[in-house]
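A short worksheet on the structure shown next.
Note that this complex is displayed minus one protein chain, with the remaining chains in position.
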Amino acid sequence: MKIYTAHPGHHIEGLARRDAERPPLGPRDVRVRMRAVTLNYRDLMVVSGNYGLGSDPVVPVSDGAGEVIAVGDDVQRFAVGDRVMGSFFPDWTEGEPDAWKTKAALGGSRPGVLAEEVVLDQDAWVRTPAHLNFAEAAALPCAGVTAWNALFESGPWRPGERVLLLGTGGVSIWALQLAHAGGLETVITSSSDAKLERARALGADHVVNYLSHPEWDRKVLEATRGEGVHRVVEVGGKGTLPRSVTTLRPGGALALVGGFAGFDGAIGPMSLMIGAKRAFGVFVGSRKMLEDLARFVEARALRPVVDTTFDFDDARAAYAHLESGRHFGKVAVAVG
Amino acid sequence: MKIYTAHPGHHIEGLARRDAERPPLGPRDVRVRMRAVTLNYRDLMVVSGNYGLGSDPVVPVSDGAGEVIAVGDDVQRFAVGDRVMGSFFPDWTEGEPDAWKTKAALGGSRPGVLAEEVVLDQDAWVRTPAHLNFAEAAALPCAGVTAWNALFESGPWRPGERVLLLGTGGVSIWALQLAHAGGLETVITSSSDAKLERARALGADHVVNYLSHPEWDRKVLEATRGEGVHRVVEVGGKGTLPRSVTTLRPGGALALVGGFAGFDGAIGPMSLMIGAKRAFGVFVGSRKMLEDLARFVEARALRPVVDTTFDFDDARAAYAHLESGRHFGKVAVAVG
Amino acid sequence: MKIYTAHPGHHIEGLARRDAERPPLGPRDVRVRMRAVTLNYRDLMVVSGNYGLGSDPVVPVSDGAGEVIAVGDDVQRFAVGDRVMGSFFPDWTEGEPDAWKTKAALGGSRPGVLAEEVVLDQDAWVRTPAHLNFAEAAALPCAGVTAWNALFESGPWRPGERVLLLGTGGVSIWALQLAHAGGLETVITSSSDAKLERARALGADHVVNYLSHPEWDRKVLEATRGEGVHRVVEVGGKGTLPRSVTTLRPGGALALVGGFAGFDGAIGPMSLMIGAKRAFGVFVGSRKMLEDLARFVEARALRPVVDTTFDFDDARAAYAHLESGRHFGKVAVAVG
Partner (left out) sequence: MKIYTAHPGHHIEGLARRDAERPPLGPRDVRVRMRAVTLNYRDLMVVSGNYGLGSDPVVPVSDGAGEVIAVGDDVQRFAVGDRVMGSFFPDWTEGEPDAWKTKAALGGSRPGVLAEEVVLDQDAWVRTPAHLNFAEAAALPCAGVTAWNALFESGPWRPGERVLLLGTGGVSIWALQLAHAGGLETVITSSSDAKLERARALGADHVVNYLSHPEWDRKVLEATRGEGVHRVVEVGGKGTLPRSVTTLRPGGALALVGGFAGFDGAIGPMSLMIGAKRAFGVFVGSRKMLEDLARFVEARALRPVVDTTFDFDDARAAYAHLESGRHFGKVAVAVG
């Protein structure tokens, strides 16, 4: 079978397509013929050598969807023909994270899904929403679950609350769609008016161009009657943290997601203390969150925004497109 | 000013329009010129003498909206001209209920809002959503808050979960609209296919005619892939309780709201124990819930369904219409 | 190896000690030499044929502790020599219950632990608290987890709240110890002043003899300054349900645990609705709850109350002692 390997520190040029042995199938394993994967900023960090992996080549990419082609003797959850997605942390089925559950991560400490076939324990797979194609379904495991976790899993919330989304990358656009469908009032920022128009079409209630308004936190406060937002999905970027905290109303929450630009600066403890605000790290999420996300996506017939789908042979071009920042939503690669 | 009084035990015929003194205005009080009220089954119970009040006449009805025409010297929350709704329990501002907070209830132990003017402490009023007329706004305090409380306040929930609504009365239709806008998958029952069609237009994902399907719990299970619903808003009725519990998935919740028909029968403890199900009483709700509901209604531009608005002089006809069960949504009375 | 079998419908006399083959060891399995088990009312229901099992003999009892004597090749969580307890539902590791997780139960739909050796997946075992002997550790899986779940897992609570415990059986005494160590104010009932004195020594703040005070709900209200309790651990019995609901303050919760006598009667929905009370079924609990309980028991050096430990040969006497109701706390059987 064909796979890709990434060589940490060798950048996009280090991505190589090669032949590999089919992995063996244990009694609880499920073998999946991958049909599509999607990329995350983390995949750029892996090839650039900034993800804390060693220097050996790895099979990259965490997010993929495909079709079950074989199951082990003890497998009860799936059958041949099922359409499935892999879970980012294959050992984190549900509940709070711990060191044990988050040790293995696809496309990192464990081989990824940029390969024709992938074998994982039955507990690491989830059925895809019926109305999605494979590229769309491949958008759920990391970016979708991260957005879900940032919005709905950390602390109580109520429909009608206000949430701020920064930029139009994969997690932010997912968060926009989920927040809108979940009854939240949304504010989103971008440097592009064109992208803001697209965001409005996806349900954004308020849009702010942070190039035209470098003090965008003030615009967010204006848009929310001076009250501020209940939650920010903070994907990083230059100088965003203090402004994000400023936009929070008392008791508001900062979901720390990270992203392409990394975080710039740190969180002043007094800025959280006054107003009883909070910040929490979002470490992707569990299989249970992926299942809950899939149910919601299906119930509301949400379609993740896939910017472009590249051919399997053009995986490097897909990485380069993601790196360019020109995308809106997810960048995908079809597998075979 | 004109008011109505209800005479417990004297039924709808006991409703009398009369003149009354304008109530005095204390330093923290807000005087409101009522513009519309809406009726609840509770208002029928009051006139029929089944609500546990004494035999003296009372000013009936809990749910009204109008315009502020005067404020006391210490009032900071409102100004003349504000459009406001009264809160069902004027002393329950927020948090869990207690005996103290729920002692006073409008149109029950405290004079109600079927009157040209109503005076209450500033803490008992909430601004109306800007896009609603007075009759629509008057639909929020009891029926809207009850639906909100049943869906969103009691225990954790996630968008994409499934909820069952029984019938098409005021609370059920509110719950349908709120659940749909909050990202829940909805099932609703009725004895009328015409009403079910209207419910579908309001966002019902599945509809069940309980006349055609007396074992409607089975249809609900079918509609939910055999899994059952996460929550039932149980408004009472003949023999509904055991079927409602049956439709719940493990860990599911039964919101006990009560209603016209009252509850028939009781909840078997073993039926809750197996599957770790739960039941909880919904006792209308706090002013904070009314505020949160109003924010959600405004953020999503929801419009409560008002079946008919009767003239102030025809309040008895409004009561009779509610009693007939022919309505879909709320029955309102315009005040002056 | 030696095992016991129970014959549903043949009562205690149907319990038979016999020889059996040692179960095989799969790659993820852990083999445990049992050292002690404890009994629950459920075990009496199994022998009496009232537990919904078929008529074939089963290896009874859910709660046991012992020593690891062998592990499969893929086992990472345990090593030979570890002291462990089995989890009641071997497939429910954490999170909310579902039909899948609660299908298998030890000593019911799956062979139990009244046997010299037991083999289960590594995910079904938990380390025992270091300070407990095997009989004490064997008290945790069903009775301990049930008490834990009833007190700490269902809805928010705060130290200083008040909880009512009914009688002095295994779950109630566990709940008394856990509630006291967790900072709750406790009220407990019994028909025996001697047992109430023992309960007081274990931390009961208030005691009520329900024989001397048939209207014991009034005494509970008196003991709580007329305010009522925040939670009742309701283990069933003649006529207890309505009185239990009466003792609840507004917003209070009834944990339905069931027990020897079964429940008598049902829960009136209006009694929950007024005061926004709630009732929830406690279906034992997950492995995660057993782990959390074990950590708490160890952190506070709690010792479960073991009434009597019978020899393996005298298992029938142990069942008979439980049935007599003369015990205080748990009835145990040493295994070899």
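Brief remarks follow.
First chain written, first letter: the chains are A, B and C, and each begins at residue 1.
Here is the rule we go by: a residue touches a chain if its C-beta (ideal position, glycine included) is under 8 Å from a C-beta of that chain, and two chains touch if they have at least 3 such contacts.
Keep in mind that what you see is a predicted model, and the values were worked out from it rather than measured.
Touch with the chain omitted from the figure is made, among C:103, C:131 or C:295, by C:295. Residue A:275 is the one among A:9, A:26, A:57 or A:275 that touches the chain not shown. Among A:75, A:165 or A:257, only A:257 touches the chain left out of the display.
Per the touch definition above, the residue from A:13, A:74, A:98 or A:222 contacting the chain not shown is A:98. Although one chain is hidden here, its contacts on subunit C can still be listed: residues 152, 156, 158-162, 178, 181-185, 205, 292-293, 295-300. Residue positions on subunit B in contact with the hidden chain: 27, 93-95, 288, in rising order. Within the complete assembly, residues 96-99, 102, 154-155, 234, 236, 241, 249-251, 256-258, 263, 265-270, 272-283 of subunit A touch the chain that is not shown.
By our rule, only the chains that are shown with their structure count from here on.
Of all residue numbers used where subunit A meets subunit B, over half belong to both copies. The two sides are thus made of the same residues.
The highest number of C-beta contact pairs joins the chains B-C.
In whole angstrom, the spacing between the mean C-alpha positions of subunit A and subunit B is 40.
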